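All protein chains but one are shown at their positions in the complex.
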Amino acid sequence: MNLDFSDDQKMLRDQARRFLDEKSPLKAARKILESDAPYDRALYKEIAELGWLGAAIPESYGGLGLGYLELCVIAEELGRAIAPVPVSSSIYLCAEAILRAGSEAQKQAYLPKLASGEIVGTLALAEKAGVPRPDRLETRLEGGKLTGRKIAVPDAGGADIAVVAARAGSGVSLALVDLKGPGVARESERSVDSTLKVGGLGFSGAKAEALGPSGEGWTLLQTVLTRAAVLYGFEQLGGADAALAMARAYALERYAFGRQIASFQAIKHKLADMYCLIELARSNAYYAAWALSSDAAELPLAAAALRVSASEAFDFASKENIQTHGGMGFTWEADPHLLLRRQVQLRHVIGSPRAWKERLVAELERRNAA
Amino acid sequence: MNLDFSDDQKMLRDQARRFLDEKSPLKAARKILESDAPYDRALYKEIAELGWLGAAIPESYGGLGLGYLELCVIAEELGRAIAPVPVSSSIYLCAEAILRAGSEAQKQAYLPKLASGEIVGTLALAEKAGVPRPDRLETRLEGGKLTGRKIAVPDAGGADIAVVAARAGSGVSLALVDLKGPGVARESERSVDSTLKVGGLGFSGAKAEALGPSGEGWTLLQTVLTRAAVLYGFEQLGGADAALAMARAYALERYAFGRQIASFQAIKHKLADMYCLIELARSNAYYAAWALSSDAAELPLAAAALRVSASEAFDFASKENIQTHGGMGFTWEADPHLLLRRQVQLRHVIGSPRAWKERLVAELERRNAA
Amino acid sequence: MDFDDTPEEAAFRAEVKAFLAAKAPKYAEPWEGEETTRDDVYLKRARGWQAEKAAAGYAGITWPKEFGGRGGKPMEQVVFGQEEGKYDLPTQPFLIGLGMCMQTLMAHGTPDLIKEHVGPALRGEKIWCQLFSEPIAGSDLAGIKTRSERKGDEWIVNGQKVWNSGAHYADWGILVTRSDPSVPKHKGLTFFIVDMKSPGLEPRPIKQISGGAHFNEVYFTDVRIPDRQRLGAPGEGWKVALTTLMNERLAVTSFRDVSVDVPHLLRLARSIDLETGPAIENAAVREKIADFYVRSQGLKFTNYRTLTALSRGETPGPQSSIGKVVSAPKTQQIATLGMDLADMAGGLLDGDLAPLRAAFSQTFLSAPGTRIAGGTDEILRNIIAERVLGLPGDIRVDKDVPYKELPTGR
Partner (left out) sequence: MDFDDTPEEAAFRAEVKAFLAAKAPKYAEPWEGEETTRDDVYLKRARGWQAEKAAAGYAGITWPKEFGGRGGKPMEQVVFGQEEGKYDLPTQPFLIGLGMCMQTLMAHGTPDLIKEHVGPALRGEKIWCQLFSEPIAGSDLAGIKTRSERKGDEWIVNGQKVWNSGAHYADWGILVTRSDPSVPKHKGLTFFIVDMKSPGLEPRPIKQISGGAHFNEVYFTDVRIPDRQRLGAPGEGWKVALTTLMNERLAVTSFRDVSVDVPHLLRLARSIDLETGPAIENAAVREKIADFYVRSQGLKFTNYRTLTALSRGETPGPQSSIGKVVSAPKTQQIATLGMDLADMAGGLLDGDLAPLRAAFSQTFLSAPGTRIAGGTDEILRNIIAERVLGLPGDIRVDKDVPYKELPTGR
């Protein structure tokens, strides 16, 4: 029985935590929140130099080829630090899509640059509020040209390339598009978490190359989202843990009625409930990490379970962290809202937990029928 | 603005509460719980003599003709006392069905006897676990004969007559059947609340008369269930209130760690949450009482809202009353489980709250479309 | 049971309607954003409307006539409020002054002070604010430390207050200070009214996570207050503050933040598609709508029950205490659900892209404040447990200890 990270992986975690503590304390996130900069370029460069971006990318494509467990470890720490960098868009989504669906030439062309941080990638799916479905997509890929409009694209402002879900003929294909080329318009969008900005992408005949077989885009997309769900789940776990730590520290240092507020059962039990949800999420996360790293048949179920569990933990912890802080908690000046914002971004970026609950039960039923 | 009972109605409530405190303390319910007796006959006789059964039955049919507000007041007190008598089956369901659907002759024949307590009635709908639907009914009414089997019929053991939902031709009809006649088999069933026993009814060609127009049985049934939901809601409200009172009294008298357990926030906040749910239910109840008593168009919505609200309040209060009692709470000897049992019976007897939530939203949408 | 006015109420309502029809439109203007109360034009309009009401005898409806009020019934106040609410009138700047400050002044002020201040407040000439909370003392208000020291006929005040709505435009404020830290916390407080233009007194806006700035912090640096502006004896300030606090729930400031409820959720659910079709056809969404509906309706009819008592001339029951502790978390939950239905677009704040002009995500950002301002969920549960259910108070370790010896953390 071995449901834990190895000593090497734990060492990587400690290193990552120390690095981010120093280089990306919450004020780094706040700086991006209050600016128009798409992300913290200096930090991203350093992260790239540490090899984190390529942790799970094979050496033949410029990565370190360590594996997904290592990337999970890094994701948890990025989430804990609410680091204002596009690792998730560029690596969990874009690089993963190219790894799963790309031709050898595409992998050679893009993965080394994504791994080195030379370019940033993203993935564009949503076109309007609600649950996306193949028959609802209006973006079209025809004759190598992309037309349509995507919204809420993570890191749209900072990305150089995007994987775009589009209708092609009667099916869905994935298209790879250079966002700096002609026929691409970026639109800035206001969202709850401006430390990880989202944006709109308008395509008017932009040049695009197909990623993966035509018509298999939707299936490929589900694979990518499922795999990304594990990594996002670790970011959510790290964020939730940070919220508990912040709430705990404040409850211990804040006095009311002559005692630490941490001595009131209303606060104690609130933090105990946070702890329970976080440990459940952590356990679901470790299992999902195993499934991801071993390409297990259980992955779709494990990833959905983690997505639901980690979203719930971060939602509760980020809200009740604010509540524990009282009046200070809802000021711009204090830090709790930074975690609340990140929680929202991570909850929605690859579909909200209610959609993942549906996927979870669908998977249970599929396995039952099999 | 007048969303409260009148002074006369409040006086009736006080009288009812005093009477039940004296005649039907919880040990009366316990006696029926631990016996095979279908209900407390002596108590039912006294209640009949007080005129409660006929409170909302017109004088022309042997009732007092006071009105539904008075019956609501009585229902709340019956619920508070968890009185082991078949008032709900006989009055809210059976008499109400006859009042709404019966011919003049049927009203004359049955209502005076129901109002006087000479006979007890009930209503039989469920045939299996799950949500009943017209096309799922297997009980049939053909040529004045009833065939089929009903389960979980409230007070089946103590009732003399039953209104039975049955298929007749291509539709559903209500049938009125003498349970003492030939072709009727009663089956005792174990259920959570043996203070209000349920049972099975088997019909093998039992003689039955149609109640209301043939084929309109389902619509009539919904009307009866909607009206009964208001009265059941008041019983649930009374029960929830009793659970809060019991929890409060115990928390004040029980000491741990040198203090009343009522001084711990975990207990204080639990009881405060009970109070909130109960007051929400009370407010929804008063509105539903108004709608019932004035035959308002808002009745279906108000009744469903009350059913949902009161079920939630009684569920939470009855469970957390036990929790507040600690070890003593889950013993047979202590009283909290009597309220838990009654809660279950009232929650399910006319369909569980999840089904009423569905009705509530369907009604909202119907009104929106209109 | 019915929902009609009594004949007296109906007559009063007719009178009020006529007054409003004649006078209100001039002052009612569409709301143009959160920053309105930081805008002089808005304040001028607000003062004008208050003066109109005072002239017509509708300011201070329940106040005694001797203080310039109407001597009317609580239900008349309610009727006026209902009718006034149908117009979009700038009433907010006066809620605290008339609802809390003047109540306190009338109960504890000298006849001179009352005479000097009540009329101008009633007529909208002077706006008041409340200076109670401090960074160190929120739920535990008696823990404040802003220091007042007597020097001859004046008091010198130093310290910091916080959560002071309207402090940036108010003319006067009511102020609790600590005059004696050597006695237990409730015993060393002294209460003043203070001219907000006093030298050394500086309000600064507090930015909230929703982006708005409803509140201020107020810094005191050697602010001088004449002793005649003291309410109650030195060291007896807690008793005076209690009068203010008892009036607080009647004067809850309503920010004009966006806030979503069941109707918004229904509109959203009808318009948005989930896996298999419109959200309104999804059973999980339907169950949640029903859950929220029974809470909203429950609160609405709880309010009706309170109005019933007022209409009958009775004291309302304790049920009104459930309002905020039920509604604030509900608002947060509805906002979260609405965002979840929008799925990947859930975090958008752009009115052009997010459903219902981003009402759900906007509410999401204001909801945490709603669960805290005016009493946290936790304090409100304590209040229900203690005042309504009669359960014991929390164990107090700070009752008999000199204030300066209490632990305060940082």
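Each chain carries a letter (A, B and C) given by its place in the written order, and its residues are counted from 1.
Please note the rule applied: a contact is a pair of C-beta atoms (placed from the backbone, for glycine too) under 8 Å apart; a residue touches a chain by one contact, two chains touch by 3 or more.
This structure is a prediction, so every number in the text was calculated from the model and none was measured.
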So there's a chain missing from this view; which of the remaining chains does it actually touch? A, B, C
The one of B:146, B:243 or B:349 in touch with the missing chain is B:349
Based on the whole complex, identify which of B:1, B:151 or B:172 touches the chain you can't see. B:151
Which listed residue, A:40, A:193 or A:358, touches the chain dropped from view? A:358
Which chain C residues would touch the chain omitted from the figure, given the whole complex? 282-287, 395, 397
I need the residue numbers on chain B that touch the omitted chain, in ascending order. 125-126, 128-133, 136, 151-152, 189-193, 198, 200, 253-260, 264, 266-267, 315, 319, 322-323, 326-333, 337, 340, 344-345, 347-355, 358
What chain A residues would touch the chain not displayed? 1-5, 69, 248, 251-252, 259-260, 262-263, 265, 267-269, 271-273, 275-276, 279-284, 286-287, 289-290, 293-294, 304-305, 308-309, 312, 354, 356-358, 360-361, 364-365, 368
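We take it that only the chains that are shown with their structure count from here on.
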Remotest chain, chain A as reference, centres from CA atoms: B
Rounded to the nearest Å, the gap separating the Cα centres of chain A and chain B is 51
Report the inter-chain centroid distance for chain A and chain C in whole angstrom, where each centroid is the mean of the CA atoms. 40
Which parts of chain A, given as residue numbers and ranges, touch two or more other chains? 264, 266
So chain C residues touching two or more other chains come to 378, 381-382, 394
